[in-house]
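Of the protein chains in this complex, all but one are displayed in their positions.
== chain A ==
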Amino acid sequence: MVEVADTAVRAGLSGPRHPADPARRREARAGYGLMSPALLLMVAVLALPLAALIVLSFWTQSGFTLDRTFTLANYWRLIAPSDREVEWMGLTFRLAYPVPAILIIKSLVMSLTATVAVILLAYPMAYFLAFRVHRNKAAWIILLTVPFWTSYLLRVFSWKVVLGYNGAINSGLMSLGIIDAPLEFLLYNPAAVTITLAHSWVSFIVLPIYVSLEKIDRSMLEAASDLGDSKWKRFRRITLPLSMPGTISAALLVFIPTVGDYVTPELVGGPGGTMIGSLVQQLFTKQNNAPLGAAVSLVMMLIIGAMVLIFLTLIGYWRMRARRAA
């Protein structure tokens, strides 16, 4: 994410500086030429559907008739206040239709937890791979990608087998005599969703973190030790900050798609583990209210966008401040 923004800025700086230069114009044309297949695909499968979604969110639907007059009613519905109080996890909602708001907050919390778990699991693995494995690195990397050889759906299902009523954990504990009856709190709750999400993404996230660690010049680490750092201090002062950009992009790579995940909560979440994706799906199908579904997904998208932006700004600010303070 950060790198992408960087490149864009650089490209923007060098692009229009000499607009009259014919060589540069030729280069720009060649660039667009190379980009055009991807660009066309993006327009066809991303920009156009997104535009359609935006348009749809300003319409209304009742039953099977679509009312094409422009209205903000869908958005208003998401925030319309009411005297009725709804309590959820200690939060009080005074909304006429509190379900989307609750699910949005819940999705964000679950996905943030999964992201933190993924980073905490993946970072040590990447560290081990980058600094402790000297021989057969390729073999280790292939081993890490083994989970990708099965489908995402199968991996989610296998968690059902592990956590289920007659699953691996319950039968294992029972045969050991630790419990008498199967534990029911393992499956069909937010925790199960978070565990499954974290597991599905870990091996995916090890690689970008590994790359950022592998890039660190070993003489930096030697220099830090030479200047009196213990191993832990050196990790905190050199390794961690230098691997931060890769780790942050990795975190965003987990956070952004998991907020809207639909399959995992459907399969292992049960009624308590529902996330925003399930609501959108229901609005589009069972509830027959595509315009409201469009509005919910757009609001979700804006919130994620805003969160990522705030996060990146804070990191930039924090870096600058750290520099000034030191």
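Simple rule for what comes next: contacts are C-beta pairs under 8 Å (C-beta built on N, C-alpha and C of every residue); 3 or more make two chains touch, one makes a residue touch a chain; residues count from 1.
In this text, contacts and distances are computed from a predicted model.
Of the names listed as "ABC transporter ATP-binding protein", "1-acyl-sn-glycerol-3-phosphate acyltransferase", "2-oxoacid:acceptor oxidoreductase subunit alpha" or "Cytochrome c domain-containing protein", the one that matches the UniProt record for the absent chain is "ABC transporter ATP-binding protein". The missing chain, though absent from the display, is touched by one residue of A:22, A:228 or A:271; that residue is A:228. Across A:78, A:162, A:238 or A:267, the single residue that touches the chain missing here is A:238. The chain not shown here touches chain A at positions 217, 219-220, 222-230, 233, 237-238, 241-242, 323, 326.
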